[in-house]
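Complex shown without one protein chain; remaining protein chains in place.
For clarity, chains are labelled A, B and C in written order, and residue numbers in each chain start from 1.
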Amino acid sequence: MYNLKIDYAEGAHPAILDKLLETNFIQQNGYGLDEYTLEAKYLLRQKLNTPTAEIHFVSGGTQANLLVISSLLRPYEAVISANTGHIYANETGAIEATGHKVIPIESKDGKLTANQIKQTVAGFQLRPHVVKPKMVYISNTTEYGTLYTESELQAIAAYCRAEGLILFMDGARLGHALTAENNDLSLARIAELVDVFYIGATKNGALFGEAIVFPTPHLAVDFDYNLKQKGALLAKGRVLGIQFLALFQDDLYFKLAKDANDMAMKLAQAFQAQGHAFLVEPASNQIFPILPVTLIERLQEKFDFYVWKPINADYAAVRLITSWTTDELMLEVFIAMLNE
Amino acid sequence: MYNLKIDYAEGAHPAILDKLLETNFIQQNGYGLDEYTLEAKYLLRQKLNTPTAEIHFVSGGTQANLLVISSLLRPYEAVISANTGHIYANETGAIEATGHKVIPIESKDGKLTANQIKQTVAGFQLRPHVVKPKMVYISNTTEYGTLYTESELQAIAAYCRAEGLILFMDGARLGHALTAENNDLSLARIAELVDVFYIGATKNGALFGEAIVFPTPHLAVDFDYNLKQKGALLAKGRVLGIQFLALFQDDLYFKLAKDANDMAMKLAQAFQAQGHAFLVEPASNQIFPILPVTLIERLQEKFDFYVWKPINADYAAVRLITSWTTDELMLEVFIAMLNE
Amino acid sequence: MYNLKIDYAEGAHPAILDKLLETNFIQQNGYGLDEYTLEAKYLLRQKLNTPTAEIHFVSGGTQANLLVISSLLRPYEAVISANTGHIYANETGAIEATGHKVIPIESKDGKLTANQIKQTVAGFQLRPHVVKPKMVYISNTTEYGTLYTESELQAIAAYCRAEGLILFMDGARLGHALTAENNDLSLARIAELVDVFYIGATKNGALFGEAIVFPTPHLAVDFDYNLKQKGALLAKGRVLGIQFLALFQDDLYFKLAKDANDMAMKLAQAFQAQGHAFLVEPASNQIFPILPVTLIERLQEKFDFYVWKPINADYAAVRLITSWTTDELMLEVFIAMLNE
Partner (left out) sequence: MYNLKIDYAEGAHPAILDKLLETNFIQQNGYGLDEYTLEAKYLLRQKLNTPTAEIHFVSGGTQANLLVISSLLRPYEAVISANTGHIYANETGAIEATGHKVIPIESKDGKLTANQIKQTVAGFQLRPHVVKPKMVYISNTTEYGTLYTESELQAIAAYCRAEGLILFMDGARLGHALTAENNDLSLARIAELVDVFYIGATKNGALFGEAIVFPTPHLAVDFDYNLKQKGALLAKGRVLGIQFLALFQDDLYFKLAKDANDMAMKLAQAFQAQGHAFLVEPASNQIFPILPVTLIERLQEKFDFYVWKPINADYAAVRLITSWTTDELMLEVFIAMLNE
């Protein structure tokens, strides 16, 4: 069975393992005060064009989400999310466990619009009997592989700034967003538009690792305390620094994400060529074709993937996901089975 | 400057890096359902002689502590700890952040006695105006490098069972405890005596990793939910499984810990030979000699270590810590400077 | 302006004030260990036909809700509620602040069905990436004044028992439910069907007060600790005991609720006579007629009430609420204005 189910089925890019080996016996400070971490932060600040950005490396997306949200909200403040958002649907109440309500907005494609956010905020006027919406959480790419255009993001950012809302972007698959065909954003532009975001590496080359970025440092005051308190501060923080250093030297990070997207687009074109529809228009490394159940069963003999959602008795949407490790030859086998 | 300040200044034992390389491109399930993790758990259950033990791998000690404690206590229940205990003194209120009071007991050497615990519990009778002590947290080795004998641990365990208290052992340096000269405990015996404990690898060969062990599974019901909720579930859980697999094949884990202890004992003997006293009797890989300030300053020219506690105007206690990476030649340099 | 906006605009029933005066200088134990509290609990257990029920008096509905829910759920467990439910919509994230997600179910009339609950639970299978639904919260009467029939409640209770879900009824207006025209439940029958509920007095004769009832005591173990920890234990607990004693002697509680319902029904009939529709069918002391905006404006000159929801440019639904203090003469003035 070949994996098209998750984009974290393998280990790390060899450049990372090489660097772990090469640096293994060099003594360093603990808790993220090692040279590699400092260097990786320096490198990222350059790429982001934000010389004073505050950057912290953590181990995973749920950890990043709960840290950022709990560090920035006061007890009665809440975060707005698409109902498909990872913090609302897939993190076992991690945000609520830190005391904060997640306000869901119904979304078909995983994205939010400035207007939806505005209408939602309008429903929270009966102070003090309701929570105070204070943060907007968006994902780029989303859980449906879709992405924000610059103008969409700008509209959300403008609304948030006007209303004093903190804009937070979950970038677990930010590389895939920034290398997608229809993308017109950049790391530096995102750093201008959002208040805090993270650059996900777990799903793009690393063993694990997300880089939380506060483009301006005022929201990051004392964030180090939160890291320690929530169990997110690795004694050997070097392991995170080394990985980001390897990924952002020569823009390996973007190359890997683009490879993953290309593989998904190759699949998408094969489906389109056969006239299959999609639950959501393909945009990055996860695609959701709607297929006959009989075809799904046949493909499942050789490939592992999620059946996402039944459409009717005969059809269902599936999710196919690719990564920098996806083997093009296996995709050709897949496409051959599809075309049979 | 040579490091005698922390026991996590380097990377991982080469056997771990080898295994990461060797398995890197083998596709596996995510979230700890990979083969390496399953194999590592199987291996540990054998070493522990507990076929039904529930085992979970996490990234660090603070994470392990907050997960175990918050998963087992009801909101009004509290945990008893030495005032030197990591959860009381060094984790930025991680336990309190999950809602629970940590009740401190004054300790000179990092250890607790059954009698101290009993006296402390007796002070919490004014129900419901006081918290309900429900768990006892001990460390082995302690933050002073001391260890529990079997009879001491048995006395604590017997009291806890009689009173319905959960006994939890922080084993961030459990390898060092179990390979110390005066140790008479084993992994299997600990599994019989305590309700939950963890086997620390971050400070003994791994890049990071602690294995939380529930010897009998009833206390572990639904623990997986807690792992995810607190951000402790790595997408590529294989990274943890691989490390424990490498460390417990051929008992490498114990060999590394013993090496660290031997290095510390070598240092301890050198201090004793020169007639220096200790803050706490040396027992494992951290020792606390009391030295003239002038000598401390001289040693600091070449070695990095903590000045732990001033004793008087002329003397202070320092902490010297060794690990499996400590270079014996550098210790000889140290001892030569000491003997000058 | 006469109040038809809230059912807590006045003080207490005179029987309560009399009893406060009469007992004022009799010395009693603090913290709910006074004679009046003990007597009130005894009296309630008789009315409930539950000799071993555990009963605790608290000051308000939000306090009761957060206490019950946080005391019964483990950290990763969640509570299901109608999206109109008080805990979801009107308590400033009080439940999330104790760490638990509230899972909303869309509801038109404030009620849930066994089938809706079943379908919702079915959506939480992706363990451990989702919360574990463990409790169902319903209100009787609901925030729309509707009530549960015995067969509806029985169906929910049967499902909850089969699935190990705790069934919790918010009874902030339980008196109004039990004295409504279409009611076929009783205090004793509710005590058989639900796991925990409360009998609201704040909105039915008391200065404040809700009686939390655990029909069987096993879920109430250590609940006293939670009361103190959450700041809900009054030093002069007698104030709560005295009020419940006054309200349940000679069934004053039910008489007051029925008076409130009768006043609302009088209003409802007047609207029906004029051919006005309702947002939700009138059932207890709050009704939601749909009126022309011009009529609303005219009525607002003399009466204070909520405009609940715009229906279109010309019509809106309003909420009119009555209580045991509502003056029938003022209702006649209202009806006269309506009929003009």
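Here is the rule we go by: a residue touches a chain if its C-beta (ideal position, glycine included) is under 8 Å from a C-beta of that chain, and two chains touch if they have at least 3 such contacts.
None of the values given here were measured: they were computed from a predicted structure.
Within the full complex, the residue among B:V130, B:A155 or B:I311 touching the omitted chain is B:V130.
Residue C:F208 is the one among C:F208, C:F248, C:W308 or C:F334 that touches the chain missing from this view. Touching the chain that is not shown, out of C:A232, C:L256 or C:A317: C:A232 (per the contact rule at the top).
Touching the missing chain, out of B:G85, B:G99 or B:G171, is residue B:G99. Where subunit B meets the omitted chain, the residues involved are 75-76, 78, 89-93, 96-102, 104, 126, 128-131.
Considering the complete assembly, subunit A touches the hidden chain via residues 70-71, 74-76, 98-99, 127-129, 131-132, 222, 224-229, 233. What subunit C contributes to its contact with the hidden chain is residues 2-3, 6, 8-12, 14, 17, 20-21, 23-30, 59-67, 91-94, 97, 202-203, 207-208, 225, 228-236, 238-239, 325.
In the analysis below, only the chains that are shown with their structure count from here on.
Each chain gets a centre from the mean of its Cα atoms; the one farthest from the centre of subunit C is B.
Taking the mean of all protein Cα atoms as the centre, the chain whose own Cα mean lies nearest is A. Annotation: the subunit A:subunit C pair of sequence copies touches via predominantly the same residues, more than half of the used numbers being shared. Remark: subunit B and subunit C have CA centroids separated by 50 Å (rounded to whole angstrom).
Chain centres here are Cα means. That of subunit A falls 34 Å from that of subunit B. Within subunit A, contacts with two or more other chains are made by residues 91-93, 97.
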